[in-house]
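Attaching a single structure in structure tokens format; questions to follow.
Of the protein chains in this complex, one is absent; all others appear in place.
After this line comes subunit A, so read on.
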Amino acid sequence: MKVSLNWLSDYVDYEGVEPAELAEKITRSGIEVDAVDNRSEGLKNIVVGHVLECSQHPQADKLNICRVDVGEEEPSQIICGAPNVAAGQKVVVARPGARLPGGVKIKKAKLRGEESHGMICSLQELGFDGKVVPKAYASGIYVLPEDARPGEDALGLLGLDDTVLELDLTPNRSDALSMLGVAYETAAILSKDVKLPETAHEEAAEPASGRLNLRVDASEANPLYAAKVVRNVKVGESPEWLKARLMAAGVRPLNNIVDITNYVLMEYGQPLHAFDYDRLATGEIVVRHASDGEVIETLDGTERKLEPHHLVITNGREPVALAGVMGGANSEVHDGTTTVVIEAAYFSPASVRKTSRELGLRSDASTRFEKGVDPNRVAEAGERAAALMADLAGGEVLAGTVLFDELDKEPKRVTVSPDFINERLGMKIPFEEMEEILRRLQFPYEAVNGQFVIDAPTRRVDISIPEDIVEEIARLYGYDEIPATLPVTESIPGGLTPYQAKRRTVRRYLEGAGLYQAITYSLTSESESQKFALETAPVTRLLMPMSEERSTLRQSLLPHLLEAVTYNTARQTNSVALYEVGSVFLGEGEDGLPTEVEHAAGAVTGEWSGGGWQDGQKPVDFYAVKGIVEGLAEELGLSEKLSFRKGEMDGLHPGRTADVLLDGERVGIIGQLHPSEQKARDLKETIVFELNLQQLLREETEALIYTPVPKFPSISRDIALVVPKAVQAAVLENTIRTHAGKTLKDVRIFDVYEGDRMEEGMKSIAFSMTYLDPERTLTDEEVSEAHKRIVSALEAEGAQIRN
């Protein structure tokens, strides 16, 4: 909402308060002022000129040589390129030395050999937005009324001696979508009165009801319809002050009749519509719902097909306006209009919102109806428009109003006690101060048994409950006055849940292990959404995605994480280690919502060693990442429960992929990207993992109780085996554990060799076993006994023992 302060001063006297100060006060008490636009800032030496003569420039077809009276003894010669310049016009002249917006300076100049002492200006050159400039002057200079005096400062005539406040309104304060609403707000802040606009006008003897019949067949959507009839109007340009105010408010002037309806719209926040009475043709207005497929051509020249819930104004035969949204082309006011019907109505917010949404048509009118206009000012706005038409368009207002009225205009009654207000705020505002604020707001109230019984003015649709009054009192009393205290509540210890605490542990661990935390998007393309998923479920797709790329919720973290890896390697970061903790979305769970499962995933590529001057270059491999996962299991106390087996997944290397099992149940995957996947993503060897974090963290870890440090020495034995390559280390280890007996403390693999020195298809693998009895010193014989059992068990499984 753009508020011209000149205009505002019609209703409230803010003398002595500078615009910037006023803006600050308005902002601090409730409505944010986004900008304070001093419209004459930087403008200088801009005067009215009278074009005495105008002839074509001898050297240039498109230029005119004008002799312009600028209020001095001698006329000035000014070259003007505008197509609409003509002798006799009063125009805006920027004289030599003048300043225009954007720091433009006007100097004497020679154009094709002819001197030019200044410039005749268009409104755009004076800083007006092209969208508000009247069409007649949109591509040329602006022409002032004939009574403008040469040499007079033109800024005042154009309404540029003004400051405009731009209000950023929250949706509840639709009352401030009008000059009067802003006036009430300003008056409350400054403790001033509001002066209402003049609505009185003379009436002709002829009654309006003699010319116009009205019927409303949809009283719920249109509970109030007031029509005024004005005859003998002369359609023409509006006076300068009216055009200037409309332009300041961001509205393009059209003709005096339409301008008046727009002016009253801005003034009251009450949208009006003017019909050409003769074009209505029937002398009748019928408000009803459209019939299915009915068509109307709106003022913007678009044909719109209607549905039965759209409300239309008709002439009894066909639609002449889309109620509350836009008028119809067939009944539009035009240059030859002599009789006008002014419509002032209340259309229900829901009805207008629906129509405007469905037809994709928003207007100044529809935005106001949608929020609810003041029921008590509808008819008054109609009177105001009639008065202005009488005054500015020479019209004669027919007697009376053609009226349909079933609208509830009762104010909302709110009862609230001063104690409640103070308790909610944690303050001690005296009763009298609260009364004073209610008076400033012009909220009629009575004090009954120590309570305020308030009739909230209908212009303030946002006031309906005691808390609303708390806010009104607080904002005008000043939030700075509220003390700072802390809640006094039952003392409940705060903290993280075990799950949340463990999730932090996981993040810290992964970072300690060298991975950086990534956060990627949850939305991906449908085709990528199930890639690398540990578990797939129906996809969750948006009804109206903005793009296919962000249309579906992910079921694995890896696709986006890999994108991030590629993003980095493409920018010369060759070694990348990223992890992410986030949710995947498995469609159609409880209540129709997808099941959200928190996962942890990682992707590592490039060098894995320190990369310093001491280390060789060692690219990351499967085991480096498996080590990270094993370490994580240890951190979470899950080492005993976690196991690995050869796994399989699209996009991963078939020989280098492992399933991660928790108590035998698959909870994750580790693998190297498939070479073709690596190529497609422009990556070198990349190892990834993804774990179902929820399952890992769900396990309650046992209380930590220390085991006594052994008092007796342990004994170690090593064994080297030759086995076919396909034999898995885990199988051998399992055999060892099964046969070693209970003094076996630990089994460790310390060497694996598959090189040239081995027979084809064979590998060597070496284990080191540690034996310990916490109660006594083990004897060599006992350990040798255990070792023999292991050897024979392994041999029985086909392993050769190397020495």
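Here is the rule we go by: contacts are C-beta pairs under 8 Å (C-beta built on N, C-alpha and C of every residue); 3 or more make two chains touch, one makes a residue touch a chain; residues count from 1.
Heads up, the rule we're going with is that contacts and distances are computed from a predicted model.
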| item | value |
| --- | --- |
| Among "Phenylalanine--tRNA ligase alpha subunit", "Nitrate reductase", "4Fe-4S ferredoxin" or "SLBB domain-containing protein", the UniProt name of the subunit that does not appear here | "Phenylalanine--tRNA ligase alpha subunit" |
| Options A:G16, A:G293 or A:P493, residue touching the unrepresented chain | A:P493 |
| Contact residue for the chain not shown (choose from A:D591, A:E700, A:E760 or A:D780) | A:D591 |
| Candidate in contact with the missing chain, chosen from A:N232, A:Q517, A:S639 or A:Q800 | A:Q517 |
| Per the touch definition above, residue among A:A200, A:V448 or A:M544 touching the missing chain | A:M544 |
| Absent chain, residues of subunit A that touch it | 27-30, 32, 170-173, 350, 353, 370-371, 423-427, 465, 467-468, 470-471, 474-475, 479-480, 482-497, 500, 504, 507, 510-523, 540-546, 550, 553, 564, 567-568, 571, 573, 576-579, 582-583, 585, 591-594, 596, 610-615 |
